[in-house]
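Every protein chain except one is present and positioned as in the full complex.
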Amino acid sequence: MRRLALVASKGTLDGAYPPLILAATAAGLGWEAGIFFTFYGLDIIHRKKHRRLKVSPLANPAMPVSLPPLLAALPGMEAVATAMMRRWMKAQRLPEVSEFLDMARESGVKLFACSTTMGVMGIEREDLIEGAEIAGATAFLDFAANADVSMFV
Amino acid sequence: MRRLALVASKGTLDGAYPPLILAATAAGLGWEAGIFFTFYGLDIIHRKKHRRLKVSPLANPAMPVSLPPLLAALPGMEAVATAMMRRWMKAQRLPEVSEFLDMARESGVKLFACSTTMGVMGIEREDLIEGAEIAGATAFLDFAANADVSMFV
Partner (left out) sequence: MRRLALVASKGTLDGAYPPLILAATAAGLGWEAGIFFTFYGLDIIHRKKHRRLKVSPLANPAMPVSLPPLLAALPGMEAVATAMMRRWMKAQRLPEVSEFLDMARESGVKLFACSTTMGVMGIEREDLIEGAEIAGATAFLDFAANADVSMFV
């Protein structure tokens, strides 16, 4: 059986999609898949925060609708960029983050919350979505050691 | 035969170089190499945009010439940072992005455009450089499953 091991270290909406898409695709192919959420990536499995991940309009000149930095820094522009990205994703019929997480759990994708960085990020056990299990870097390396594909996102 | 499988997810000039350098190096060593361009990374194989990828002077305190954020946010500073980075790369005789893409095609590096995120990024088939082929995450995982080294950039 093939295995995919991912680290998800980003807590933005655009940073959350690649590991979720890859894990869902792998599970659909019958692979075993696991995601180790660490640092900002822990927000993706945070009970409340995963529903309001944001896109920054700043410091990403590759945003399809690019704004001059001073404009992008104005209050409310983060919400605008996030709403645009959500609309583009919806138009492509991409599931929402919460739907991806449901699919992941249903298809047996392992969701590991990094024990070392939970404290750094101020995240408690009860903040995590159901199905997430707390694990250390050792457990992740053990899992990844037997993976066919390992990637840090 | 060794194989390198990369995901290129960033659409900045500094984000484009690592996958291009790694793929060109691998091809030079006789490896099979493939890059899966997704999200912002699709700009690297966009017919027009790949010639004007930019560097953001914001939110990267490790830029060799670091500017205070308020100064870095001024109009024109993105162009200044990009010009500086291009000059540093030229001084090291690093090829330009377009030259790397030529080399990649000549040495048989596979250039996959992520079908799922092309729509999200508003990129059409005719926007892609010659030689790029549209593929899904499934095709990429198939390719990566037999790779010796897989990395997400």
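As written, the chains take the letters A and B, and residue 1 is the first residue of each chain.
To be clear about the criterion, a contact is a pair of C-beta atoms (placed from the backbone, for glycine too) under 8 Å apart; a residue touches a chain by one contact, two chains touch by 3 or more.
Just so it is clear, the structure is predicted and the values come from calculations on it, not from any experiment.
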Missing-chain contacts mapped onto chain A: 5, 7, 9-12, 38-40, 43, 53-56, 58-60, 72-75, 77-78, 116-117, 119-122, 136-138, 141, 144-145, 147, 150-152
Interface residues of chain B (partner: the chain not displayed): 2, 4, 14, 17-18, 21-22, 25-26, 28-29, 31, 58-64, 68-70, 73, 85, 88-89, 91-92, 94, 148-153
